[in-house]
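What follows is a single structure, written as structure tokens, with notes after it.
Every protein chain but one is kept in place in this view of the complex.
What follows is chain A.
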Amino acid sequence: MAIIPATWDMYDLIQGFLQAPAYHLIFEALLMVLIAKLFFSKSYKPEKIRLSEKEKEVLVKEWKPEPLAPDVPDDHPALQAMEKYCVDGAVGKTVNINGKDCINMATLDFLGFIGNKEIEEEAIKALNKYGVGSCGPRGFYGTMDVHLDLEDRLAQFMQTEEAILYSYGFVTIASAIPAYSKRGDILFADEGIGFAAQKGCVASRSTVKWFRHNDMEHLEELLKEQEVEDKKNPKKAKVTRKFFVIEGIYANYGDICPLPAIMELKRKYKVRIFLEESMSFGVLGATGRGVTEHFGVSIDDVEMVVASLENSMASIGGFCCGTKFIIDHQRLSGMGYCFSASQPPMVAVAASKAMELMQNNPVMLVKLRENCERVHKAIKDIEGVEVRGSPLSPVIHLQLSEPAADRDLDMKTLLMVQDKAISQGVAITPARYLDNEEHLLPQPSIRLSVSSQLSEEEIDKSMDIIKAVFRSVLSGNTAGHGGGGDSAEAHS
């Protein structure tokens, strides 16, 4: 604040005025006139177009909206396939499609917990005690002892301080990201991340910087660019949070993220990590703790590990684990946690039991790994097909090595493969995507899934069938067999 000098008073002011030269006074007078003129002149305002009520009526009458939904034909391939392969009974080790039992190589039940009698028994016990629904969000009497038990079990198993349960796998990562990352923050996301994580990035309204799938050099480049930016505006950089968004095993590719390299970058550039382990939880590591255990990285260094219970745990829901400081925040800010009814208790109990079974028999993880390797070995030499995925991954993508320019054409070929395989007793499915919504649309592929329950003979048999089917479809030898799953050419 300016301090007024003590000598300054009215007398001095008048003295100053009298002593001022005439040209100065005239100049000031002119300025005053100019100000007055500006003050009274009309400001520039373009006339706003005002429509009369009548004109508005006409406009309202004229306007024709687009139809609410585009007309999807009844024979849309996805719909047709869905109806045709509607499953009767459990989607377990085998599935019953149109009255025919097939070996299941399509669904993500890696440890074969669907159809497990012990789990079903526990679930039924819970059903008798709690009923089905929880009838409320966690905050309003939707928290049941079984939810707390499952959270404790998860935290203990993952060796973190705390875990938080969500009632649906998709919303877990989609809620966890926006709970911390806000407008102005930066997410460094792998281009291969799944759709749920992509939606989480969008919902957070943060800046997303995409790095090429598993390309650490590209990531470091981006980080360096950001470092330069930060130096320009250190004040802003100090409050800008940065996160990596990565997956343990990428569902879209079946490969494992290079976690040790990412940890190095994390420390160097001070970035926190969102690690999505939906495909690697209950799969990787000696006890199934996921990619951190696989690489021997301390889980304390990964801020948030998120996984769905819908794959290897064969239940419904998801969880996020980390320190108490981090997780507790989600209990008030995780949208899908606060604003949604909690998991049905019987579903939570089923997940809890599945965890227990896995913890008590780590052999099933070894068996799963052996099966994965066996499938990889068996499938690799089909002409015209490229196999994507790590040999440790239970998710394997079979792509056409010479994709056609038209995506739909490839999809048709793959559907033909699916059709024939199912008719021969192996259930497989192409990976489905929303073509226009994905950040980076993966190439069309058949997504195989391996279960620990499959015996060696079953694997060998189904691999033979898949190979034969691919060969016959790719060689164009499809005449007469395009009919579908009900054709009577079953081999088994």
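Please note the rule applied: a contact is a pair of C-beta atoms (placed from the backbone, for glycine too) under 8 Å apart; a residue touches a chain by one contact, two chains touch by 3 or more; residues count from 1.
FYI, contacts and distances are computed from a predicted model.
**Student:** Just by its UniProt name, which of "Nuclear pore complex protein Nup85", "Ubiquitin-conjugating enzyme E2 G2", "serine C-palmitoyltransferase" or "Ribosomal protein S14" is the chain not shown in this complex?
**Tutor:** Of the names offered in "Nuclear pore complex protein Nup85", "Ubiquitin-conjugating enzyme E2 G2", "serine C-palmitoyltransferase" or "Ribosomal protein S14", the one UniProt assigns to the missing chain is "serine C-palmitoyltransferase".
**Student:** Considering the whole complex, which of A:Ala314, A:Met411, A:Ile459 or A:Val473 touches the chain not shown?
**Tutor:** Within the whole complex, the residue contacting the unshown chain is A:Ala314.
**Student:** Which listed residue, A:Arg153, A:Arg212 or A:Arg331, touches the chain dropped from view?
**Tutor:** A:Arg331
**Student:** Under the stated touch rule, tell me which residues of chain A contact the chain that is not displayed.
**Tutor:** The missing chain touches chain A at positions 51, 55-56, 59-60, 63-72, 74, 76, 78-79, 81-83, 85-92, 95, 97, 104, 106-109, 113-116, 119-120, 123-124, 127-145, 147-148, 167-171, 174, 180, 182, 194-196, 199, 202-203, 237-242, 270, 272, 303, 310-311, 313-316, 323-326, 328-329, 331-333, 335-336, 338-341, 343-344, 346-347, 350, 427, 429, 431-434, 437, 447.
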